[in-house]
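The complex appears here without one of its protein chains, the remainder shown in place.
The first chain written gets the first letter, and so on, giving A and B; residue counts start at 1 in each chain.
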Amino acid sequence: MIYAYAALAIVAAVLIDRFPSPRLRRIVIVALAIPLLLVPLIDPSEATRNLLADASIYVALALGLNIVVGFAGLLDLGYAAFFAIGAYAYGMLASPQFGLHIPFWVILLLAGPLAALFGMILGAPTLRLRGDYLAIVTLGFGEIVPQIFQNLTAYTGGPNGIPGLDVPSFFGKSFGASALPFYYLALALVALAIFIAGNLRASRLGRAWLAIRDDELAAKHAGIDTTRAKLAAFAIGASFSGCAGVLFAAKLGLVSPDLFGFQVSVLIVSMLVLGGMGNLSGVVIGSLVLTMLNSAILPQANMLAATLLHVHVDLSQYHFAIYGVILVAMMLWRPSGLIARRAR
Amino acid sequence: MRIRALFSLSLALLSCGLVACGTSSQSSSSSSPASKTITLGVDLPLSGADSSVGDSTLNGVKLAVEQANKMGLPGGFTIVVNAIDDAVQGVHSPQQGASNMRTFVADPSVLAVIGPYNSNVAQAQIPISNAAPLLQIGPSVVSDGLTIGAAARALRRTNPDTISFFRVCTTDAHQGSAAARFAMKLGWKRAYVVDDNETYGLDLANVFDRDFSKSGGTILGHDHLAKSQQDFSALLTKIAATKPDVIFFGGVTSTGGGLMKQQMARAGLAKVPFLGGDGLPDIATAIGKAADGTYYTLAAPNVEKLASAKTFVKQYTARFHAPVGAYSANAYAATLVAIDAIKRALAANANALPTRASVIAQAAKTNALSTPIGRISFDANGDVKNPVVSLYEIKNGQATFLDQQFF
Partner (left out) sequence: MHEFGAQLANGLALGAIYALIALGYTMVYGIVELINFAHGDVYTFGSFITLVILTALGITGEAHGVLLVVAVVVALLGSALACGVLAILIERVAYRPLRNAPRLAPLITAIGVSFILENALQLWKGPAPITVPALIPNPRFLGGTFSLAQVSVIVLAVVTMFALQFLVHRTRLGMQMRAVAQDRDAAALVGIDANRTIALTFLIAGALAGIAGMASGVYYQSTWFLNGFGAGLKSFTAAVLGGIGNIAGAMLGGFCIGLLEAFTSATIGGQWANVAVFTVLIAVLVIRPNGLLGTNLPDKL
């Protein structure tokens, strides 16, 4: 039954833009969306809930990066740095590390502005560079941040990280050991990200971004303050990453520098490229497909190969090759993503 | 209108993807719910760079379970092993480890978990197993903070006074101070300390650093490596200038131990002993003859001297047709502890399925259980009492036993 539902939803997703009446479209969408809230209740296994929560965090990350890469056309290869900043903010402020136990919700609210601040500190001097230089600078930044967290042992616990973070609670009720509250919270963050991104795109700022993406010189001549618009994209994108970082840290109960390396940044970029940069529903699909690939399909493929063919292949070691193929193949053959947006 | 549509559309898509995820992962972790089955959860890195050691550790668990099932358990129960990989993209992942532990906790037939292999995975798992609470026994995780002091208390954030995590290996603290004592005993007075700046290596190096100077040795310097460093020339030049009697390395072969030892010859340090912990036993396979002059400690008694170890090696090689891995015996011992606790909990519960809490209580009472790595009892933190650390030297590419120390 679940498979049937999944198949139906995918077909609907592909066809949704071709539906004749907006009303019918909405009905179909709502009908398909309701089970989303119920899924963890239908399938009560903790593994599923955990996977759902992680997947939703990745979707939120991808939607945040989409503002930077997809809307404003700035290739950010160090997006995980802001994720790390959000996570470490929670790690340092809500743990025995310094004896501080600031409530989860306060940090969640503050993490956005904090990450945005770091985004602006990095962006202000570098955003005047051309796109490919920016990619390298952000890559360098993404390499530096976890290493600084790793080296400043006195504050960050060094390579050990900070374990034993506080368990969040909601009106006095603790989240406990279940991933379910985190799932709903991450879902809310995704909804917020979609809402903000959708509104932004239609706004003045959004149009400025698209203009910059398509032709920066022309945008400048048209009177757009390109540096300010780019900085705004950088800051907004970073703030989503920061919030997702808090969620991620609270759920895991641990921060350590190896959780925020280049592989996370690359994973998110691959999600965007797969789904189509700038295309909201595409980004959601792209991130889901890759999460599924990582968490479900590859491990299963390993087991299948071991049991059926009696060969010990280890596909999970070759994730990067898969990302690589995605990046190359999409750019060569489908630069606008799996599900191309209809021209407006 | 457009935005709302997109909004809902995305939600719908999210759901479909997730349902698919959920179902596919569920099928992988299915365990038969037969009432006479007890499940032993195992969490290890079974793919990627650590998989060779992960597989041989898992074999130790399998051997113990097969033997226990053959002997029979009270009440006609059988034990099944549910092993889940904690490596993602070829590297052990705390995130995946936490997810695996949630899976075990949610499965009522799981009464104990063996694993993980890596300390940072354990940091993510202990809060979850402690909250359940569910018995967890680490075969190889040596980081002090998992069981000792305020750090360990923070990990047990739900039930701070319930010790549900035990380990059969010694801690960094014992290994590091044993290494310091060995060094003094061998007449090495001046040491230069290097670590790989990762969880295991840094802790080990810090203990050595502290204990070596406490017992009268001189620490000439303490450096940390960068991630995936290839060029050790600057560091080795700096070390050579201090003329050390010994270089202590905290870390494993693959995080720089191998490359550093290999480059020592060219930096004029060919004759200086290279001392480290249980991250170095595979150094000779990595760099061949260049490994000569490496000394390393193992958190276990000399296997050649224990009768139970000899039997284990014989049984293991007969069953798996492969050499015993670095932690196969530890995993076997950890599994014996778990099975022993389950048996006693069964007996105390009139041979009916015991609660997880009673299994934990029985594990804490483990009393001089005979295993291939010695007799096991636990202290108040969940660490083994009277641990033993042995010292080995690599000569002509072969490890030879030198000495052992009791604590």
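Quick note on the criterion: contacts are C-beta pairs under 8 Å (C-beta built on N, C-alpha and C of every residue); 3 or more make two chains touch, one makes a residue touch a chain.
A quick note: this is a predicted structure, and the numbers were derived from the prediction, not measured.
Taking the complete complex into account, the chain left out of view touches A, B. For the options B:Thr37, B:Thr162 or B:Ser254, the residue in contact with the chain missing from this view is B:Ser254. The omitted chain makes contact with just one of the residues A:Asn160, A:Ser178 or A:Gln317: A:Gln317. Of the candidate positions A:Val39, A:Val137 or A:Ala197, contact with the unshown chain belongs to A:Val137.
Touching the omitted chain from subunit B are residues 48-49, 90, 197, 223-231, 233-235, 237-238, 241, 254, 258-259, 262-263, 266, 268, 286-288, 290. Interface residues of subunit A with the unshown chain, by the touch rule above, are 73, 75, 77, 125-126, 128-133, 135-137, 139-141, 143-144, 147-148, 150-151, 216-217, 220, 262, 266, 269, 273, 317-318, 320-321, 323-329, 331-332, 335.
As a convention for this text, only the chains that are shown with their structure count from here on.
Annotation: 32 Å between the Cα-based centres of subunit A and subunit B. In the complex of the two chains, the subunit B residues touching subunit A come out as 1-26, 28-29, 47-49, 51, 85, 87-91, 94-95, 98-99, 102-103, 105-106, 119-120, 123-124, 127-128, 131-132, 143, 145, 150-151, 153-155, 157-158, 197-199, 201-203, 224, 226-227. Within the complex formed with subunit B, the subunit A residues making contact are 2-3, 5-6, 8-10, 12-13, 16, 22, 25-26, 29-30, 32-33, 35-36, 39, 43-52, 54-56, 59, 95-96, 147, 150-151, 153, 158-161, 163-164, 166-167, 176-179, 187, 190-191, 194-195, 198-199, 202, 252-254, 256, 258-259, 263, 280-281, 284-285, 288-289, 291-292, 294-297, 299-300, 302-303, 314, 316-317, 319-320.
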